[in-house]
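Taken from a larger complex, these chains appear in their original positions, while the remainder are omitted.
Chain IDs A and B follow the sequence of writing; residue 1 opens each chain.
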Amino acid sequence: MLVANPVRYAMIGGGEGAFIGPVHRIAAAIAGNCELVAGALSSDAQKARRSGAAIGLAEERSYASFQDLLRGEKGRPDGAEFIAIVTPNHVHAPAAIAALEAGFPVLCDKPLTDTLDAALEIAAAAKRTGGLVGVTHTYTGYPMVREARDLVSSGKFGAVRRVAVKYTQGWLAKAEDGVGKQAEWRIDPKRSGLAGAFGDIGTHAFNLVEFITGERMTRLSAEIRAAVEGRQLDDDGAAMFHLDGGGRGTLVASQICTGEANGLAISIWCEEAGLHWRQEEPNSLRVSRRGGPEEIWTPGGDRKYLGEAAMAVTRLPSGHPEGYLEAFANIYRDFADAVRGNAPAQPSYASLADGLAGMCFIQAAHDSSANDAAWVDLQETAR
Amino acid sequence: MLVANPVRYAMIGGGEGAFIGPVHRIAAAIAGNCELVAGALSSDAQKARRSGAAIGLAEERSYASFQDLLRGEKGRPDGAEFIAIVTPNHVHAPAAIAALEAGFPVLCDKPLTDTLDAALEIAAAAKRTGGLVGVTHTYTGYPMVREARDLVSSGKFGAVRRVAVKYTQGWLAKAEDGVGKQAEWRIDPKRSGLAGAFGDIGTHAFNLVEFITGERMTRLSAEIRAAVEGRQLDDDGAAMFHLDGGGRGTLVASQICTGEANGLAISIWCEEAGLHWRQEEPNSLRVSRRGGPEEIWTPGGDRKYLGEAAMAVTRLPSGHPEGYLEAFANIYRDFADAVRGNAPAQPSYASLADGLAGMCFIQAAHDSSANDAAWVDLQETAR
């Protein structure tokens, strides 16, 4: 914690061997306005206890199950104020719904759930309880992504004409890849649900498109497949899509792109300017204008040309690179503020509607692909 | 000329105000084994004469029409040995067929013709006469593109899994764009034929995919459109495609991408490595391997790690950048050698079959787009 009176939170999932749980905890530490006070770090009670001890949780607040946690924290005057869910996808819905029912706001890892139906159940629970749900689409926490949104969604660059987004990784390039705790559940349909490559990382790409443009994807034509023999979930795919403002786009999501690390990149061409951003060099936003030199926008407290949204999440002077963890931290910071009733005007976290839209995207991609890439409308009613 | 006894050539098109004609002439000058001896530089006789005088053609070899040129040069002992065609697209076929009939090899700008039917007529003429036809798909003349072909088509990198190619320009971004001699015919269906953005630059992207992979595109699903109101030809589009080796890809070709100059870029991910090349920084070929650092391959006579194909077109030591004109020059050099019977093992110029394939690609894209992006097979018989 870096401020007086931080917001207390509890974590479900994220025990020994997990990847994203520790990331959430560091992010919260950077945010500074959050304090981890409890956890049910594993569905295995013994492992949950061991994991809690390792990160310094008080013994009585390191719970054996998420149900215990919700019950225990609800009963304490100093109980958790929100719940972070970092389990495999199939646990998101039961945990989130139980948390909402118990009166806790929920910050959930992406994709929102394993199936669209499960996502709709969370939505129903949120509606019923009035509880706050946020989704951690990390990349919207980057200052330059927020600046991009300012520039494009404001209309300063004119109508969006074309979008090219790709999210390419290589860690599943071969049949022998995908072992180890944090990898295995991602390629197991029982735990991941629909979320192969399109769900795991394609949703990030989808979310980025909607976030920066401020528009909605209305329809898509997709081809997804398990390119590596023996795999049950898609590991590679592409789509063409339409935006509701008339723009068109392409989206590639693949985990078999040998040599790629975490290659999320987006180009958006508008009437008056184009804009390019790559997650692996997140502190540069390239802006190419009609008739002028290309510009490289960079974050930093001294960058007077940046808008408020970018400035609000910039911690350092220009030239001091911030990265993935700081982007993630912005999500925690904003969510914690929202829990206390101080939601920022443009929060870094994705909303429940965004998370639901991501599930519609996954479902539509599967439906289109099963039908020879026929055009499929994204379910507006679900959104 | 830079060598003794260069190959004599004549040019059809490329008079005052033209863009690509002068490029061909500089390219031939760099090649060094070519000498321009005659021309019919415009379909307007007076302009043809003026244009010929300006570039130093002998008066009697600056012809008023391509018919005159073919007749005149055929009759001379020192007549042209091949014909370069750099006219608007709709003249390619009549000029090429006449040249072939007159016994001249033909080096033709891309796309091969304005319509697939016209292209098939050239093919028939070539078959009938046994004449050599080359097409100037400039980008295959770059050393690093040739190296890429060596690496991928040889199988060294394993099977091709995914391709992402884009060719984005911004010079038609607005309704008021596209004026001036060299621009106007490109957006006029009478002179360009099918060749809007997909034909003008999409064919380059298509050609690059087939060239580097050594595979054939078998089918595609495309959406092309005139995004700017009032335009008759497509200025923007995208496609998903299949390769005959099982790989999948996306292709974007657009001339309304504000801020883009000549943004041809390709990524190819194979089983063992990925590879990335951008035309605007043509001297870097990025190779990303499974488990090792990314590598930046660069041309240069001292780069012992390069294959023969790249080395054969490298003029300078490493660190001395070569560009677009040198790539183009390689095409001229190889074609001139072929005219004299010394065709290199891997020529830089595209073959007639490649040019025809490009026309099949354009046709298929139009057909698919007209049918809501349904999958269309590229016409193998035509190829």
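One rule holds in what follows: a residue touches a chain if its C-beta (ideal position, glycine included) is under 8 Å from a C-beta of that chain, and two chains touch if they have at least 3 such contacts.
Bear in mind the structure is a predicted one, so any value in this text is a computation, not a measurement.
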**Prompt:** If you can see 2 copies, how many does the complete assembly in this structure contain?
**Reply:** 4
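Everything below uses one rule, namely that only the chains that are shown with their structure count from here on.
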**Message:** Fitting on CA atoms only, what is the rotation between the copies subunit A and subunit B? Please report it in degrees, nearest 5.
**Reply:** 180
**Message:** Nearest whole angstrom, what separates the Cα centre of subunit A from the Cα centre of subunit B?
**Reply:** 43
**Of all residues in subunit A, those that touch subunit B in their complex** = 161-162, 164, 166, 168, 170, 173-174, 221, 223, 225, 227, 236, 238-240, 248-250, 252, 254, 256-260, 267, 269-274, 287-290, 294, 372-373, 375
